[in-house]
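Scroll down for the structure; my scribbles are underneath it.
A protein chain is absent from this complex, but the other protein chains hold their places.
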Amino acid sequence: MKIEGRYLFQGTVQQVWDLLTDPRALQHCTPGCKKLEAVGNDEYRATLEIGVGPIRGSYEGKICMTEKEAPRRYKLLVEGSAAVGFVRGEGILTFQEQEGGETVIIVNGDATVGGLVAGVGQRLVEGVAKQTMGQFFKCMQGQLAAHKSGGKTEI
Amino acid sequence: MKPARFDYYDPRSLEEALELLQKHQADSKILAGGQSLMPLLNMRLARPKVIVDINRIDGLNSVKSWNGGISIGARVNQRALEREKQVAERLPILREAAQHIGHPQIRSRGTVCGSLAHADPAAELPALALALDAEFVATGPKGARTIPSDSFFVSYFTTSLEPNEILTEVRFPGSPKGMAWSFLEISRRHGDFALAGVVAGLAVDPGRRSITGARLVCFGVGPTPVRVKEAEEALIGQPAGEKSFHAAAEIVSRGVDPDNDVHASADYRRSVAGTLVRRALLQVWQKLGGK
Amino acid sequence: MATTRAIKLRVNGADYEGTAEARKTLVDFLREDLGLCGTNIGCEHGVCGACTILMNGETVRSCLMLAVQAEGAELMTVEGLAKATGELHPIQEAYREKHGLQCGFCTPGFLMTTYELLQKNPDATVDEMKEWLSGHLCRCTGYQDILESVKLAASRLRGE
Partner (left out) sequence: MASPEPKLPSELPVTQPRYVGKDTPRVEDPLLLTGRVEYGGDIRIPGMLHAAILRSPHPHARIKRIDTSRAEKLAGVAAVLTGEDVKKWSRPVFGVPEGWTGYALAVEKSHWAGEPVAVVAASDRYIAEDALELIEVDYEPLEPVVDAVRAAAGAGPFVLEGKESNLAFDRKFVFGDVEGAFAQADRVVREKFRWYRSSGNSIETCVCIAEWNPVNNMLTLRGSHRSPHLILPALVISLGIPSTQVRIIQSPLGGSFGVKTFARYVILLSLMAKKLGGRPVKWVEDRIEHLIGSSTHAWDRHYDCELALKKDGTIVGLKVKLIDDLGAFAEWLAIGMLLKPLLALGSCYHIPNVEYVCKGILTNKTPQGPLRAFGLPPHYWVLEQLIDMAAKELGLDRIEIRRRNFIKKESFPYVSPSGNIYDSGNYEGSLDLLLEKAGYPKLLREQEEARSKGRLVGLSVVSSIEPGLTGPPMLALASPKIFTRTASPEGVLVRMDAFGKMIAEVGFPPGGQSQHSFVRQILADYFGVTVEDVQVITVDSLTMQPGTGPISSSMAIALSGAILGAAARLADKLKRTAGVMLEASPDDVELMDGQLRVRGVPGKALPVPRVAGFMLMRPDLLPEGVDGNPEATYVWNPPDRTIPDERGFGRYSVTAAGAQHLCMVEVDRDTGLVKILKYVMVDDCGIRLNPSVVRGMLMGGLAHGVGAALLEEYVYDDKGQILTSTYMDYLMPTIMEVPAAEEHEMCTPSPIAPLGVKGVGEAALHTTPAAVLCAVNDALQPLGIRITEAPFSPLRIWKAIQGGQTA
């Protein structure tokens, strides 16, 4: 399943890059991320509590940043697996500087849900994937705003 | 396909139930009719540590008249919508729509409030509640609060109920004077969740020339049932008939943001939502004596 | 709370007692603990209708209930239809005569639905019959002979 998105940030490319590559921000803004442990090389072991409504599970997996070209693009991978299946989202984040100190992040990626959860929940997979990505970037936007206004981020 | 272990409680009073929810919060899940929850438990897609079965609570099992309409307690099953005289008299659309909810063997256990709290985006009752301006009575440790329908449904399977609250009652007010209703949905098989559906309400002036009130709620076309206000507004003041209905349908098709799944694409759902709106409005118009 | 509970209930007019883990479904309890294997399991998610029984007079999916929820309830399963002497219920007779079954696996569910429908609505129309039967899947018959069976049963029960 293709995932695409375009998100506007009120900050410079460098500021947005710094935020989006900060593991604390990643943990805070990845919906349901309960644990994030560095294992080196921009790779983190993660525990993700994800789902919708009563369909909820704890997925063990990892979050990785690869193919980094600071501050222009990197590849973000989030994956986790549980008894009911696995989720895997992979996307290239491209950072584009806009006029007036704004930055747009363009996301181009691919999400896979596998196992029982895919076969049973197919009706919801696309919507929930979109929603989850939306939550992630909305949270990041909030973080940036809070940071810029001098307030403390929630991290 | 067997449920994972959980602790099971079947409290006899609402207070007891609320205490359990307060204690276990998001680890707990309320079991009412179970027609949505049990499949998820059997498949282990839902893994609550604690089940609070509200079926043995005293009360919460009546259908009462309320504000020209009816109120329905947490334990009332969906068959009541077909069985209870008050429903047929006051809100016949609920009775009409109830026949689309699963099958008789499901409606015997499935509860009205349970379906609302489960908030399946393709389910019938949430759309009806939104269309009919229902209000939701959420009872928590600090007592009851009332949630209007436009802020009850949050997203897929998600409502504004807190983990320590029970939806103890849903209240459907009487239909606005002169408003008639229609309910349409399409599914690939009888009794399935809708690919798309619509609840349409319409009122016309006594001379039956122009539209004085409209209500359009679509379901199966996004994370929650959606009221398409823009289309409603476009109808007001227009002469009732194919042309204005068609225009409203176009707005609906443009206005909804559905998902793709194996049975229907987003484009299909958009288009069919419009079709259903047009057909439903024509049906209501006929109920109102129009041609 | 305990995860295991004692359960007392009446099935087909007889008292039963058993013990079950809270998570045990009613259909598993009927089949495994009470030895009432006439109720079959087809999908365990409420779609196929094979496990349909009567609880306090209404048809329910016994795969979508926990056994503990049936505490104190009055159930009826397919074993309760025929007389102890083996004499078939008129509904069963009608299914037999109209060839309303082939492999028979879905049949107990269909019978229970037919039973409730004709109890509550002896004059059910064909559309009403179809509406009730639509809650069951059958792979063998194509449904036409099941519908004929229900029509025959209805007329017999009306004394026609």
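Things to note:
A, B and C are the chain letters, set down in written order, and residue numbers restart from 1 in every chain.
One rule holds for everything that comes next: a contact is a pair of C-beta atoms (placed from the backbone, for glycine too) under 8 Å apart; a residue touches a chain by one contact, two chains touch by 3 or more.
Just so it is clear, the structure is predicted and the values come from calculations on it, not from any experiment.
In the full assembly, the chain not pictured is in contact with A, B, C, by the touch criterion defined above.
Among C:41, C:73 or C:157, only C:41 touches the chain that is left out of the view.
Where subunit B meets the missing chain, the touching residues are 1-5, 39, 43-44, 186, 188-193, 195, 262-265, 267-268, 271-272, 275. Although one chain is not shown, part of subunit A still touches it, namely residues 1, 81, 83, 85-86, 112-116, 118-120, 122-123. Touch with the hidden chain on the side of subunit C covers residues 21, 23-24, 31, 36-45, 47-48, 50, 77-79, 81-82, 86, 88, 92, 95-99, 101-108, 111, 130, 133-147.
The definition used in the following text is that only the chains that are shown with their structure count from here on.
Think of the whole protein's Cα atoms as having one middle point; the chain whose own Cα middle lies nearest to it is B. If you average the Cα atoms of subunit B and of subunit C, the two centres end up 29 Å apart. Here the spacing of subunit A and subunit C, counted between their Cα centres, is 49 Å.
Contact with two or more other chains is made by no residue of subunit A.
In subunit B, the residues that reach two or more other chains under the touch definition are 43. Per the touch definition, subunit B reaches subunit C in the complex via residues 1-10, 31, 34-35, 38-39, 41-43, 51, 53, 55, 79, 99, 102-106, 108-109, 190-191.
The touching residues of subunit C, when paired with subunit B in their complex, are 1, 3, 5, 21-23, 25, 28, 44-46, 49, 52, 55, 58-61, 63-66, 68-69, 113, 116-117, 131-132, 134-135. Against subunit A, in their complex, subunit B makes its touches with residues 29, 36-37, 40, 43-48, 118-119, 121-122, 155-158, 193, 222-223, 259-263.
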